[in-house]
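Step one of this worksheet: look at the structure below.
All protein chains but one are shown at their positions in the complex.
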Amino acid sequence: MSSFNLYSRGDRIFGWANAILLGLFVLSTLYPFIYIISASLSSGAAVTAGRVTLWPVDMTLAAYDRVLSDRMFWIAYGNTFIYTFGGTLMSLAIMIPGAYALSRKRLRGRTFFNLAIAFTLWFNAGMIPFFLNMRDLGLLDSRFGIIIGFAANAFNVILLRNFFEAVPKSFEEAAKMDGASEFQLLWKVFIPLSKPAIVTVALFCIVSRWNGYFWAMVLLRGEEKIPLQVYLKRVIVDLNSNDEFASSLLTAQYSFETVTSAIMVASIIPVLIIYPYAQRYFTKGILLGGVKE
Amino acid sequence: QETTKITDDPLELTIHFHFRDKYVYSEKWPVEQKAAELTNVHVRNVASLATTSSRDAFNLLIASGNLPDIVGGDASGGLKEDFIRYGLEGAFIPLDDLIEEHAPHLKAFFDGHPEIRRAISGPDGNIYFIPYVPDGKFSRGWFIRQDWLDKLGLKQPETPEEVHEVLKAFRDKDPNGNGVKDEVPYFAREEVDAVRLINLWDARVSGSERYGDFAVYDGQLRHPWAEENYKTGIAHVAQWYKEGLIDKEIFTRGARSREYLLGNNLGGMTHDWFASTSTYNDALSGKIEGFALRPMLPPKTVSGQRFEDARRLQVQPAGWAISATNEHPVETIKYFDFWFSEQGRILSNYGVEGLTYEMVDGKPQFKKEILGNKDPVNAQLWAVGAQIPRGYWQTYDYERQWTNKIALQGISMYEQCNCLKQEFLGVSLNTEEKAVYDRYWPSLLTYMTEMQQTWVLGAQDINATWDVYKKRLAELGYDKVIAMMQSAYDRQYGAAR
Amino acid sequence: MSAVQISDVIKRYGAFEVVHGISLAIQPEEFVVLVGPSGCGKSTTLRMVAGLEDISEGTISIGGREVNKIAPKDRDVAMVFQNYALYPHLSVAENIAFGLRVRGERREVISQAVSEAAQILGLTDYLSRKPADLSGGQRQRVAMGRAIVRKPKVFLFDEPLSNLDAKLRTYMRAEIKQLHRRMKATSIYVTHDQVEAMTLADRIVIMNFGNIEQVGSPMEVFLEPANTFVAGFIGSPPMNLLDAYIAKRGGAVRAVLAGQSGQSLAVPDAFASAATDGQPIKLGIRPEIMSVRTDSAPDVLECAIELVEPLGAEALLHGKAGGQSFIAKEETLYSNHQLNSVSRLGVDSTRIHIFDAATGRTLKTEV
Amino acid sequence: MSAVQISDVIKRYGAFEVVHGISLAIQPEEFVVLVGPSGCGKSTTLRMVAGLEDISEGTISIGGREVNKIAPKDRDVAMVFQNYALYPHLSVAENIAFGLRVRGERREVISQAVSEAAQILGLTDYLSRKPADLSGGQRQRVAMGRAIVRKPKVFLFDEPLSNLDAKLRTYMRAEIKQLHRRMKATSIYVTHDQVEAMTLADRIVIMNFGNIEQVGSPMEVFLEPANTFVAGFIGSPPMNLLDAYIAKRGGAVRAVLAGQSGQSLAVPDAFASAATDGQPIKLGIRPEIMSVRTDSAPDVLECAIELVEPLGAEALLHGKAGGQSFIAKEETLYSNHQLNSVSRLGVDSTRIHIFDAATGRTLKTEV
């Protein structure tokens, strides 16, 4: 791409048009983020009155103070880390070997298993049966239940499987000749070779774990186990119900919006830190297109 | 001194108690500790703190099939029907006999309030839960910017025409004096209050404090939104909306519209809770010169009467019940009974003596620290375990003590007017009735709500579409639902009438 | 006892048979090269020996033991792949050690073996590099290192040099040959490059369409090709095969070119006896036995040269004789011929080959 | 007016200079081959001509017009890539038509041009296939079809044959040559295979490390290499370059091998004049001028043969003389020498080359 100046006029115009359009889109997606940051830094009254549109109004750290001084926030933050990393590790531990096995064409029953897994992309039992199942398995109110209960999903399995299928056959054969077992083959050859796919899947897992709240809310009992998103929900409910009497116009510097914004900012930051690392691997690619061509 | 001890040895009972979507029962509440000390019954919570929906928490508890000794709390949609339904299925035990034998205070209460007993009874006539019984009649009333009226030389409107004039004046005469025509003459926070103005044409918004509830017309159960005067009312409201007398965004502005419109000196008239709305007088006194938001009596309707449609529920669909698996039903009912005793009532209403209140002239009186705190008193009480929706009997006096003067004046004005509409207390449905209800009612309510707002917003003309509307209601099973409700109503309240 | 014994081996993919029952006995320490056009089943055969493919029918024994049902790792064979299959995430040393490591050898044993192998292959300075940082030849050597470090009974090579450029290929094949001299391990080597086959093999196995066409030493298959396929495959540029027929006039047996021209060459005695008059044949003339120096040659062909490709010391002449295309090879280093204008080429007719036109078999009778 | 004029062109990637100011004038209808080892800047040069890379310094003109700032599509050039760059989703016909289609040619014109190109390249039967269903040679031809259909002023080829196997490569290069005869378009062809360079080029440009080492006709660069690099690069097997020094004894000038043995060869006159006594040199001996027939050769080297590679009609002898490795090439078709036991090789010393050991330049003076 170093032959930049060798574009014809039309191509350069195209390039500019593209950049401008994309720039607009980027700005429009950047906006809510800016809004949230500004809202988290504004006074509750200003936000409520709709006076915050771009920059913070009546700048205050009250919302952050309210959030960061809450012991529960830190507990929830810690829990989210546990669920995110524990869950992602568990996901990888279950899906990688499974996807690897399914990627071996000689495996008997492969078609059946593949179909059975793809089937779950669209077909699931629903909330109550899932809940009853978790109960029967004794996984209510258990951190382990949260970690194991959502460990796999068909999309990620398919993604990994396709990547494994695309690994040149001779790697496997060479290792076989050398006497490697399937376990060694997976651990010493396929996993290192499939880093891009694994990082991609890991990111998907991290993102969905980080954002997930519904089942944590349903399955957990103890306050000391709740993740950040549930905490966020609680704060929303909390601030909403207090509203009835306290007219926050006077009493508090923070309000419902500013506090939720502050929590959201706090919760996005780790993702912002992780993402650029993961992004490098996307160029290597999700071999989604490599499906049965 | 009569002993309040229920058992000699301390007894521990487990409880699922999730309420207001975020709280659970706690042994640490001073109120609870006091109660345990008095009764020797210790209640230990098993409800999830993680769940932010009391409804989900309750459903999941039932689904888990593993009930603790006591199940209670509140939830969106109310728990009354759930207590009855699962009671009939055997999850909760009927309490009538236990009350009769072991619960003198409860017995006395129910004997004194047969309508409440009827309202919470199952279709088999049994009581399956002890309800949270609120006190006080008035919840909301009309409020108007008295300072604006004064400024414009108007008086509180008494008739629909006068209301019309006042609102038009608010719209046109720049009462907030900023030179911009930005006043919002009528506004409301909640959907019920958005169409509250239909009362002026004798139409009703709901038969109870619950949104879109049935109403009783001379012993006949009907839905207010299928009545002729509803048509008239909506037609006028739609006209006023079109004229810009009603907040353009009344259906979307949401919960903080009052804060916004009053805080920015824009709103003129509303219909809202007495206590909380009155506080804006204090909150905004320094900010808006002469701010005076005053309660006013309901204007007379076109037929010349005066009525208020909104009132407190006489009995909340919340409270607690005893599970079938509870091995100490007698002790448990005694425990429930404790909360209806004199001591129990004070405890549950005012909290712990010395902590939240002092006895003054034999009456509980909130301490100054409590009244002067920046947090609302009720929120402080929740924090110690008082005023939570267990089966208890509220006393309005608790609220009177910290309600501001303006609200109290309004309430006494309404008391004197004595214009409160009777409340529909609800019916308990048996299985067949429930099936009919479940099948038709959600769609009917959806349709009626949909049309109500469609008309108000002027997307359709109610006069032109009323017949279609009625026909469609019939198609959606309106008559079946009404017939079913009527028979259930007759069964439940027939004896009283 | 042969080191590797392939007996009546058939390979099918589904209903599609790709190897049609081949048999081959390979002696200990022998270097056998399987050669043949793409898709003829060389790799498949090799992979059956390796245990990477099931054997549909027949048996393969290694060191006297039938291995049909034995897993690759238990056959005591090592294989070098065309694309080397080096693990990109492992260093050279780790790549070489991989086989020993997964077999759970002790650390000292491994490092000893690795440094030995590295020494042999001249990789000692590169042990800590990753494959991506190596040149093609070095990669190739690492692949070999992975094989030799295990000291297997049999080495298998599947076109190990085909990813290298010509220069490096020449160089590496000499290295492989020397390595074999040193290790003396039985080797089976697959290639479709006949130069490699010629230079490396003790015996060449020429395959075509899943069958073995001929087995023999390099010079045997070059000098005495059993059929037109082998004749056309071995030698570069390949033997010219011209349509012709036998004409017996008295004692003289001549091969007459098909077509108008009626040009003919004398047929050597070894072929003459089996030939019948008028029999249609393929006349095989190696480019090397055609020469512009018509003086020393007993027979001469009239021809037209269409294209001359100079290769430095020699040149290829693309021409037509009697309407049939041929290639002749001419040393040019010393000569100053105007190669474009040549119209007659001498042919050493004692060196021509005669094949039956129908079966493609040589007409040579044992002499 | 030259078809392509490269003047003092420098290419830098960041601070890293990969082409160091080369100049080259290419005549209309000329077929020029850029050859050199991997990484020497051939592709970079070609891509600058194509317009795929910026020119850091200097100018390139095509047909007299400077094109430094002109987009590739406006240069009237066509390019064939090493991996063919066929669009996998388009059929052969669509691939060939692509260049015309994007230029908005009319339908009839396109289909006319495509079928013409297909005819020339023998692709007519494959027009509706997808690239994935073609053999390597066919893909190569499609890539060429894409180029010729546009009838450009200049053809550019970047190692177009390197993905093919040896047989096909030989065949395709003859095709390319014939195509060039027919189309008569100026062509620049990049390869690192010297056989291709020799057979295809009107002129060969030998590059190394971003510089041009020599430009000349194939026979020129073969017979008169300007330096050791060219000498070692052109010719297969390459010229042996032995360390030696000049010994002038009276009128006789001899090249003496470095080391103990003290063997020497007579130096031809053309080199002798520039040589000084004792000067360290590289003694260049092509494998072809070494011969076991010691009778006809004026000079003889004592040596030890370590490995014999039979190639059929000839054999390569890997040996050592005075401790230095060399390769000799010997015709074997008629001879029955025991090549392993040879200990003396004749050298045609009139054909040897002498290069300055320090600069690598030939010592030849114009004759």
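Annotations for the structure displayed:
Think of it as A, B, C and D in the order they're written, each chain with its own count starting at 1.
One rule holds in what follows: a contact is a pair of C-beta atoms (placed from the backbone, for glycine too) under 8 Å apart; a residue touches a chain by one contact, two chains touch by 3 or more.
Here is the rule we use: contacts and distances are computed from a predicted model.
Among the names given as "Hydrogenase maturation factor HypC", "Sugar ABC transporter permease", "Monovalent cation/H+ antiporter subunit A" or "Ion-translocating oxidoreductase complex subunit C", UniProt records the absent chain under the name "Sugar ABC transporter permease". Seen in the complete assembly, the chain not on display touches A, B, D. Remark: the omitted chain is touched by one listed residue; of D:19, D:35 or D:52 this is D:52. Within the full complex, the residue among B:7, B:239 or B:454 touching the omitted chain is B:454.
If you put the missing chain back, the residues of chain A touching it would be 1, 4, 7-8, 10-11, 14-15, 18-19, 21-23, 25-26, 28-30, 32-33, 35-36, 50, 53, 93-95, 97-102, 104, 106-108, 111, 113-126, 128-130, 132-133, 137, 148-152, 155, 157-158, 181-183, 186, 200, 207, 210-211, 229, 232, 236, 257, 260-261, 264, 267-268, 271-272, 275-276, 279, 282-293.
By the touch rule set out above, chain D reaches the unshown chain at residues 47, 50-52, 71-73, 77-79, 81-83, 85, 87-90, 98-99, 102-103, 146, 150, 156. Along chain B, the points of touch with the absent chain fall at residues 55, 59, 62-63, 65, 76-77, 82, 85-86, 89-91, 248-249, 251-252, 254, 434, 437-439, 441-443, 445-447, 449-450, 452-454, 457, 459, 476.
FYI, only the chains that are shown with their structure count from here on.
As a whole-number value, the distance joining the C-alpha centres of chain A and chain D reads 55 Å. Centre-to-centre separation between chain B and chain D, using Cα means, comes to 94 Å. Counting partners per residue, chain C has no residue that reaches two or more other chains.
Along chain A, no residue makes contact with two or more other chains. Those chain pairs judged to touch are A-B, A-C, A-D, C-D.
Remark: chain C residues 38, 162, 165-167, 170, 173-174, 177-178, 192-193, 195, 198-199, 218-219, 222, 234-237, 286, 288-289, 307, 309-314, 316, 318, 329, 331, 333, 351 touch chain D in the complex.
Against chain A, the residues of chain C that register as touching in their complex are 47, 50-52, 71-73, 77-79, 81-83, 85, 87-90, 98-99, 102-103, 146, 150. Those residues of chain A that touch chain B in the shared complex are 45, 48-50, 128, 131-132, 135, 140-141, 216-223, 225-226, 230, 233-234, 236-238, 240-251, 256.
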